[in-house]
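Up next is chain A:
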Amino acid sequence: DLVFPSMSYRTGPYAAGGIPFADGYADYFTMLNARDGGIGGVMTSVPECETAYNTEKGVECYESLKGGGGLVYQPLSTGITYQLIPKTTVDDIPMHTMGYGRTSAKNGEVFTHTFNYPANYWDGASGAINYLLAENGGDLNGKKISLVYHNSAYGKEPIRTLTDLAAKHGFEFTEVPVDHPGQEQKSQWLQIRRDKPDYVIMYGWGVMNQVAIQEAVNIRFPMENFIGVWWSGSENDVLAAGAGANGYKALTFHGVGKDFPVFADIQTHVVDAGKAAGAGDQIGTVLYNRGLYAAMLAAEAAKTAQEIHGVAQINASQMRDGMAALEITEEKMAALGLPNFGPSFKVSCDNHGGDGMVGVTQWDATAKTWTLISDFAETDKELIDGLIAEDSAAYAAENNITPECK
Partner candidate 1 sequence: MLDAQPAQVQVENLLEVNNIEVIYNSVILVLKGVSLNVPKGGITALLGGNGAGKTTTLKAISGLLASERGEVTKGTIKYRGQSIAAQDPAETVKKGVVQVMEGRHCFEHLTIEENLMTGAYTRRDGKGAVAADLEMVYNYFPRLRERRKSQAGYTSGGEQQMCAVGRALMSRPETILLDEPSMGLAPQLVEQIFNIVKEINEKEGVTFLLAEQNTNVALRFAHYGYILESGRVVMDGPAKDLRENQDVKEFYLGMSDEGRKSFRDVRSYRRRKRWLS
Partner candidate 2 sequence: MNEQLAFTIEVFANGLMAGVLYALVALGFVLIYKASGIFNYAQGVMALFAAMTLVGIQNGQVPFAHLINAMFGLDVHKFGWTVHSFVAILLTVAVMVVLAWAVQRFVFRHLVGQEPIILFMATIGLAYFLEGVADLMWGSELKALDVCAAPGACLPQGMNMWLEGTTYEALGYGFFIDNLDIVASIIAAILVVGLVMFAQYTKQGRAMRAVADDHQAALSVGVSLNFIWILVWSLAGFVALVAGIMWGAKSGVQFSLSLIALKALPVLMLGGFTSIPGAIVGGLIIGVGEKLFEFLIGAPFLGGATENWFAYMLALLFLVFRPQGLFGEKIIERV
Partner candidate 3 sequence: MKDNAESYVTTDGRTIGPVVMEMKNITLRFGGVEAIKDISFDIREGEIRAIIGPNGAGKSSMLNVISGFYVPQEGEVWYKGARRPPMKPYEVAQQGIARTFQNIALFEGMSVLDNVMTGRLTHMKTGMLSQMIWRGAAEREEVANREVAERIIDFLEIQAIRKTPVARLPYGLKKRVELARALAAEPSILLLDEPMAGMNVEEKEDMSRFILDVNDEFGTTIALIEHDMGVVMDLSDRVVVMDYGKKIGDGTPHEVRNNQAVIDAYLGVAHDEEDAT
């Protein structure tokens, strides 16, 4: 078997986000097994382990799944990622942190076993600014932009990028932290009501998203000017606020909705066969699609690895090579039944982050759907690469790593 462990969190404070992702991840592999007979003729399996988004449980999961010969880990939590970066390196197992985790892991010379393609937090920040630039005819001078963020390592990620971008584009940037869990955000939103920023960017997670959007509705902050990162852009986050949330925007690095051929396959091979993961009611939601996308990328990387090494039953080390040589093109996606589902990108041994293309989606509260309103667009590479080089160099120095392409 090709083992793709799923470190899911279907309980705890973030269960609402964890469930669809885990379902999507599992369903895709179930479909591959049923439709294609696995990958390259080898069946896949997806052992699941519940982390409850808790670091210690995550470590326990990693250790217990390790025995099963997992090919690639998706820790799904920044905390767990930090745990596993050194561990996976030593164990020679690759890890994929898609749109979360340690941003500077993009530097494959330092972080040999961690991949964060197709986009990372800093791409998110830059993508949002780029989008706003486009909206404002390329000029943000004198505008005010606030960042509402989860007061944790994750939420603080974009600050440095945004500060630099503010200097570059001449907008005024303010930070508004929200403490975990973020059930009560009156002060923060009164502050925003007073400051009257032109745009608000949000890096939130869990209940903080719902409350923030609700409070934004309450103070009548125009939803079109409110952009969340991809972890603040699922149905969960907007549904509670009802009609008021109409027009809210969120970044993304993959397609939304069910309008892709692959969903027909999932319907026939998975749902109708009664093999859907979880309750089976999440198909087509943003986070489900993200799980599916992660699974697709993992499967493609496995295929690449099979090609490189010429064996069907690859191991984790070979999987890493596959990931490092992964290339996603329009044609490939179309062939998979996912045309234009995500940006096309190419991973290399020194670039583990892909090309950092980011799109924007918008919420339609009446139809209760997200729609992609911009293409997957470039981010400010120059600036981000500088930051990444700096941060990864610090990590390398701290841990006596000589950056090299392995």
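Here is the rule we go by: contacts are C-beta pairs under 8 Å (C-beta built on N, C-alpha and C of every residue); 3 or more make two chains touch, one makes a residue touch a chain; residues count from 1.
These made the cut because all candidates are chains of the complex that A comes from, given by their letters.
Since we're looking at a predicted model, the values are computed, not measured.
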{"item": "Neighbour of chain A by the touch rule, complex-wide, chosen among 1, 2 or 3", "value": "2"}
{"item": "Parts of chain A lying in touch with candidate 2, wherever the complex brings them together", "value": "10-16, 19, 151, 175-179, 181, 183-184, 186-188, 190-191, 193-194, 206-207, 210-211, 214, 217-220, 236, 239-240, 242, 244, 274, 279, 281"}
